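Missing here: one protein chain of the complex. Every other protein chain is in place.
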Amino acid sequence: MLEVERIRVSYGAAAAIVDVSLTIGDRELVCVVGPNGAGKTTLINALAGLHRIDSGALRLDGRDVSRLAPHRYCDHGIAIVPEGRRLFTGMTVRENLELGAYRRAARAKRARSLERVCALFPVLAERLEARAGALSGGQQQMVAIGRALMSNPRVLLCDEISLGLAPIVIRDLYQTLPRIKAAGTSVVLVEQDIVQAMKVADRVYCFQEGRLSLTGRPRDLTREQIHRAYFGS
Amino acid sequence: MRTLGALVAAGVALAGVPLLELPAFYESFFYLVFFWTVLATSWNILSGYSGYFSFGHGAFFGTGMYTTATLTMKAGMPFLWTLPVCAGIAALFGVAIGAVVFRAGRLRGELFALLTLAVSYVLATVILNTPIDGGPGVSLAAVAIPRLAATPPSTFYLLALAAAIVTLAVAYQVQYSPLGRGLFAIHDDEDVAEVLGVPTYRYKLAALAISCALAGVAGGIHALFVSYVTVGETFSIVVPLSVVLMSVLGGTRHWLGPAIGAALITALLYAFTASDYAVAGRAAVGLILIVVILFMPQGVLGQLLRWTARPQPKPGSGLEFTHRHAAVQDLAPLLSASGVSKAFAGVQALAGVDLVVRRGEILGLVGPNGSGKSTLINVVSGHYRADSGRVVFAGSEIERLSAHRIARLGIARTYQIPRPFAHLSVLENVTLPAMFGHAALARAEAEREAMRWLEYTGLASKALALPGELNLHQRKFLELARALAARPQLLLLDEVLSGLTPSEIDGAIALVRDICAQGASIVFVEHVMRAVMQLADRIVVLSYGRVIAEGSPAEVMGRPAVVEAYLGKAHA
Partner (left out) sequence: MPSLALLAQSLASGIFIGALYGLLGLGLSLAWGLLGQINLAHFALAFLGAYLTYQLGTAGLDPLATLAIVLPAFFVFGAALHWLFARFAVSAFNSLLVTFGLTVIIEAAIQWIWSADFRRLESHYADIRYRVGTLYIPLPELLTLALAVALSLALWAALRYTDFGKALRASAEDASMAQAFGVNAKALALLLSGISAALAGVAGLCIALSYTLAPSQIYAWVGVVFAVVMLGGLGSALGPLIAGIVIGVSEALTMAFTAPSWAPLVSFSLLIALLLLRPEKI
């Protein structure tokens, strides 16, 4: 469904991602792990249209979207939950969520989508009129996920959603992921917490210094393999 | 020195012009050129060099105008004596404002510009409504013009010429002095300048005081020249806007830039006025400003200097290091932090960190993302102030010191995302900490020291390049060279390896080992685990703002608690 074919992404003159290919199928949850600076966030941003792809292809249902204008990516069913959440802190929770459904196709179904997000994250239903910047870290993360879900995406890109959150909050967030998957959205999850990631992932990609170092299904990978892929030799 | 000599010679030569007995028009024209040179150059000393664009220069110029008007008319002081008083009062006024404004955090850029504009309006209103002016203006017709030359126009010519020469000399001196170096660094990145040892608050005040004093003198002379001083003319918005225009046109990074801009604009306006196209002249001036901002932001002079060939730097005299400290580790703590806490907007980044760094050791500071490693570096180097806790370095308590003092004591750091001074060359970037940091060298010696470190880090061939021309690896090494040039006792490295290729990492590891062998103690934050294992004598693991483990690398990284912090709990 989503195919990344040999992409290269750079920051200025320096290459951040080199010759990376991966695929995500329908209703799959794929985890991308690796140390800091390895290129995980760059990958997510490139898939969401936030960062230019220098070469290679990004295909959604066969159609290459890598040359489109940034604000057109979401029309093809891509939504992002970025690192650090990046909510519109000056606006209310409701406004943030509604903005997720800004694209034409999603706007028509906005009310229904809002109901579904509130069902997924009940605590948000009580805080719809609160300013997004005033919420706790965990709640803000829920708003960020909810905002992305409001656009009715085919693929949800999540970048380090557990950053800075207490373990119990992380556990609650992770329990929603299978439900999102079951409702028809594939998920690409960037995570530092490998054990957590392995529990929910259908497949894992390991990144190191801009390239893929390991890939497979969680049950097929050994601890040592992951250790090495993560920490290096 | 040659330049100053040339300046004085030019001044003496120009002083002979009145002897030519040209029509008064010429002397008045040159008076205006010199007058605007003084105003624009004095403005540039603070605003151009440091980037603190002031729109209130009219206030200091006006202070001078009214000081002379008041002293000559109300106190009967001879005109020439009023000039030093103008300088003094204007400088005092400026420093009073600066002392408050430069302390109020984050007042930079357009906010500083507006504040200074507002000050100007307030001063104008006060003068208008008090006996200083009162409304009708002050006439200086009765004041005796000193007989410095045959005619009054010639006298004003000479006065303005003298002021211009002095101002240019001062601007030249400042540019090449430590004050000027510091101001240029403040222009590019004030926080980093402070961390490298530049006393930013003091330097800004000094530049402001000099700028105001010179503007005050210009005002004093001009008061007698126009012989009728009114609030409307003096505090018109044209003055501050013109000095900005002239400096930007000529080039704000050079002492001669504003003078060139002043000469060009004055000539242009005169030419148009003479030909009855005064209005078109003004439109041309506006158009020139727009074109310059968009296409030639470094100004006419800056552009010309760009096109001339760059001289080659002198090579350093090879790398000899004096042994500053024993290469052998000793157990005396160089740095000790106890109970250090720091919170940002509800996030507790550091929650009571206790840490010791011993002389001569390489300490690895590790932990998952968000564990507080960079925050700790920022607190120790003075970039942030800790909420609570103590930090003792080489016997002194540093947690309340400003960053430039901490740098002087001997701590240097690199930034995770390199923050070089964008408008300074690579060599200048490294010379600055050699001048302002722990080593505190004089400029020539500092430059030689800087070249040595550039050779050490492999950047010698790029000494005259701008940081923007370097790739990531080179910029990381520039950060390193900059930190080393201060000859610190303690070096804090913040993710210096991130983004490098494997072979570049190997080179960097060897370099860090060598630096330690030279005598510096090192704390380095790193995610590249193999580098940590190879380099660190000891490691400290942070998680959620607390130290959770400490000891030798192999032993610590094997502990379940540590692995769990990184990779997550094995069980739910």
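Think of it as A and B in the order they're written, each chain with its own count starting at 1.
Rule of thumb we're sticking to: contacts are C-beta pairs under 8 Å (C-beta built on N, C-alpha and C of every residue); 3 or more make two chains touch, one makes a residue touch a chain.
Just so we're clear, the structure is a prediction, and the values are computed from it rather than from any experiment.
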- Message: One chain isn't shown here. Among B:P78, B:G286 or B:P502, which residue touches it?
- Response: B:G286
- Task: From the listed residues A:V4, A:V20, A:A48 or A:L114, report the one that touches the chain absent from this view.
- Result: A:A48
- Query: Among B:L80, B:L114 or B:V226, which residue is in touch with the absent chain?
  - Reply: B:L114
- Task: Touching the absent chain in the whole complex: find that residue among A:E28, A:E95, A:D172 or A:D202.
- Result: A:E95
- Item | Contacts of subunit B with the absent chain, listed as residue ranges | 53, 100-101, 104-107, 109-111, 113-115, 117-119, 121-122, 124-126, 128-129, 135, 236-238, 241, 244-245, 248, 279-280, 282-283, 285-290, 293-294, 297
- At which residues does subunit A meet the chain that is not included here? 48-50, 70-75, 79-80, 82, 86, 88-91, 95, 98-100, 102-104, 107, 147, 151
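As a convention for this text, only the chains that are shown with their structure count from here on.
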- Can you list the subunit A residues touching subunit B in their complex? 11-14, 16, 35-37, 136-137, 160, 163-164, 167, 171, 192-197, 199, 209, 226, 230-233
- Task: Would you pull the subunit B residues touching subunit A in the complex into a rising list?
- Result: 346-347, 368-370, 471-473, 495, 498-499, 501-502, 527-530, 566-570, 572
